[in-house]
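First, the structure itself, so that you have it in front of you.
Up next is chain A:
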Amino acid sequence: MEQQYIELYKQHHESIKEHSATVMNTLRDGSFTLFEKLGFPTSKLENYKYSDLKEPLSIDYGLNINRVTIPVNPYEVFKCDVPGIHSFLFFVVNDAFYPVNEPNNKSLPNGVIIGSLKEIATTHPELLKDYYGKLSTTKNDGLVAFNGAFAQDGFFMYVPKGVVLDQPVQLINIMRSDVDFMANSHNLIILEDGAHAQLLVCDHTMDEVRFLSNRVTEVFVGENASYEHYKLENTHIKTTNLSTLLIDQKTSSTVLTNVITLHNGVTRNSIEIDLDGEHCETRLCGMVIADKNQQVDNFTYIMHNKPNCNSNELFKYVLDDNSKAGFTGKILVAKDAQKTSAFQINKNILLKKTAKMSTKPQLEIYADDVKCSHGATIGQLDETAKFYMQSRGIPEAEAKLLLMYAFTSDVIENIRITALQDRIKILVEKRLRGDLSKCEGCIICQ
Partner candidate 1 sequence: MSEAILDQVTQGEYKYGFSSDIETDIIPIGLSEEVVRLISAKKNEPEWMLEFRLKAYRHWITMEMPTWAHLNIPEIDYQSIAYYAAPRKNAPKSLDEVDPELLKTFEKLGIPLHERMALSGIAVDAVMDSISVKTTFKESLNEMGIIFCSFSDAVEHHPDLVQKYMASVVPYTDNFYATLNSAVFSDGSFVYIPKGVRCPMELSTYFRINAMNTGQFERTLIIADDDSYVSYLEGCTAPMRDENQLHAAIVEIVALKNAQVKYSTVQNWYPGDKNGKGGIFNFVTKRGICKGENSKISWTQVETGSAITWKYPSCILLGDNSSAEFYSVAVTNHHQQADTGTKMQHIGKNTRSHILSKGISAGQGQNSYRGLVKVNKNAENSRNYSQCDSLLLGDKCGAHTFPYMEVNNDSSVVEHEATTSKINEDQIFYCNQRGISTEDAVGLIVNGYAKEVLNQLPMEFAVEAQKLLQITLEGSVG
Partner candidate 2 sequence: MLEIKNLHANINGKEILKGLDLVVRPGEIHAIMGPNGAGKSTLASVLSGNQAFEVTKGDVTFYGKNLLEMLPEDRSREGIFLSFQYPVEIPGVSMVNFMRTALNEHRKYNKLEPMSATDFLRTMREKKELVEMDSNLANRSVNEGFSGGEKKKNEIFQMAMLDPRLAILDETDSGLDIDALRIVANGVNKLKRTDNATILITHYQRLLDYIVPDFVHVLYDGRIVKTGGKELALELEDKGYDWIKKEVDGE
């Protein structure tokens, strides 16, 4: 499986580098060597116990190493926008930043830089050099190493000290290809001290081919900065979405991450948050609605490396048909991270006998003055509540829907962009009603 990519790199690393930027190329060979050693992760690895990637990784995907422009008009493709959302809007097609002329983007505050990672790495190398790869190269992970070797471009965002973005930034990832296709994009997000930003990442696919997206996002949140990261996946069943989100938090910073998988094929989200300063707050939420043969694995890892930080984790899954899902909630409290509080909840509902759920909370605690708890349940909808509703004349199917909707509502409440929250409510309801058994927004599904 790995061999074809190893050969590919050996033969084409010159062209890969040629179509990327120096800052990215300096780490490339090192990443490749690591990938050669590790290979793709298998479910034998503890961190990938609930991700079965063997089949999707065995497909013979094409890669756009020579950066051939893909003919696409993102506006034509992208229809499931969030009505009423005022945002700064950007597109990445496959793994290339796509320049569009959005009038609103001109109103970005002074000093904020958003654009192609490759281009900004070339024009402003000084901005990136202290950040690019700083988190990803510390990971002993085959997918991250693979990304380091093959990623040539991606999304870049820089918010300077004290600057507050009053509108969310919306990043639309679109997969577009005529043949089975793999994209390796690398996103880099830097918030300096006291900055504030919200990023909404939407994943969509068009074209009825197999897609594999292997994305690494590095986020640096400075002192007193606050950052919100929303990932909304609505892709087709032939998509494999492998996403690694690495966040570094400095003193007194606040982060909210909410990862929502509405429709997908095979999804693996790795989210690792390093609480690298005191008094950090982090809230990590997620929701999965899956049916058919969909697979979702959310792997989360919160590292309490400094004292006085709070983390809160909430993940909810609704699984139907033959869907299969996993959750890992790993929390580390380092030796001197006193006064830590870390709470975690993972609740799951199985609607069919054929659905499968595995969950694995993990607490590793090396400090004594801590308050930590986790709770996990795998079960069904509350029968008494359902019966109560039925006794009031609500049909069973509707009662079930209301309960499922209520089940997911606390995750939705953790969306702090009102227009997005409203939109997700509608999408979740549609999804639960089965009106959205295809992904919305892409051409082939409509």
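Observations on the model:
What we mean here is this: contacts are C-beta pairs under 8 Å (C-beta built on N, C-alpha and C of every residue); 3 or more make two chains touch, one makes a residue touch a chain; residues count from 1.
The set was built so that all candidates are chains of the complex that A comes from, given by their letters.
What you see is a predicted model, and the numbers here were worked out from it, not measured in a lab.
Every candidate listed (1 or 2) is part of this complex; the one in touch with chain A, counting any copy, is 1.
The touching residues of chain A, when paired with candidate 1 in their complex, are 46, 335, 338, 348, 350-380.
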